[in-house]
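Right, chain A next:
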Amino acid sequence: MIKEKFTFAEEVKPQAGGGWYLVPADKIVEVCKTLRDDYKFDCLSCLTGIDLVDYFEVVYHLFSYSEKKPLVLKVKLEKQSSTMPSVSAIWPSANWMEREVFDLLGIKFENHPDLRRIMLPEDWAGHPLQKSYKEPEEYCGMSTKR
Partner candidate 1 sequence: MIQQLSLLFPMLPMWLVQAIWCGVVAVLLLTFFSLFAGPVSWLERRIAGRIMSRIGPNRVGPQGIIQWLADGVKNFLKEDLIPRDADKILFRFAPYPVFLGVTLTLVTLPFSSLLIGADLNVGLLYIVGAWGLVVIGLIAAGWSSNNKWTLLGGMRSAAQMISYEIPLVLSLLVVVLMSGSLSLQTIISSQGASPVEWFIFSNPFAFIAFVIFMISAVAEGNRTPFDLPEAESELVAGYNTEYSGMRFLFFFFAEWGNLYVIGALAASLFLGGWQIPAGWRNFASAQGPILPHVFEVLMFQLKTWIWVLLIIQLRWTLPRLRVDQLMKVSWKYLTPFAFVSIVGTGLWMVVFPEGWLFMKYLLLFSMLAVIGYFVWRAIWQLRFTKSKADFKLIV
Partner candidate 2 sequence: MIRTEEMTISMGPQHPATHGVLRFIVKTDGEVLHEVKPDVGYLHRSMEKIAEKVGYISFQPYTDRIDYVCAMTCNHAYAMAVEKAAGISAPERAEYLRVIASELNRISSHLIMAGVMAMDIGAFTPFIHAIRERETVNDLFEMLCGARLTYNYVRIGGVSFDAPANFKEKCVEFLNHFEPIIDEFNRLISFNKIYVERLANVGVVSREDAIAYNLVGPNLRGSGVRFDVRKDIPYSIYPKIDFNVPVGIGEAGKVGDCYDRYMIRIREMKESCKIVRQALEQMPEGEIMAKVPRKIKPPVTEVYSRCESARGDMGFYLVSDGTDKPYRLKIRTGSFSAMSIVEKIAPGLMIADLVAFISSLDVVAPEVDR
């Protein structure tokens, strides 16, 4: 169904596991809004990012409570810009999840109401879930080695 509606969405079906739709970053808000309003995907159960060395992937796990059906969306994101629109206006639950992705992976979300670090202290350097992350020697005078 999503295939007919959004011609730009690319359906990916790997050999094992479920498939997903690849959506361009600038279209994600539009797609999500339609999915929520017309296809009853009323819940964003998981939003996360993956650092694939060359690029980021942002993964949306949607769920429809009325039809009890999941749907996976993915967005490819270039490392240079690493900025994409936020869906927190569509699902409020995205607010914290996007903050977490920003905190741990460094992906910036535009139009996010409150994009701050959530897990790590404000003065933390770097985004630890990036594959290139190196642990600092000390934090606030506390050595990180044992």
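We take it that a residue touches a chain if its C-beta (ideal position, glycine included) is under 8 Å from a C-beta of that chain, and two chains touch if they have at least 3 such contacts; residues count from 1.
Candidates were picked such that all candidates are chains of the complex that A comes from, given by their letters.
Just so you know, these numbers come straight off a predicted model, no measurement behind them.
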| item | value |
| --- | --- |
| Chain touching chain A (counting every copy) in this complex, out of 1 or 2 | 2 |
| Residue numbers on chain A that touch candidate 2, as the complex places them | 14-18, 42-46, 48, 50-51, 59, 61, 65, 68, 70, 72, 91-93, 95-97, 100, 104, 117-121, 128-129 |
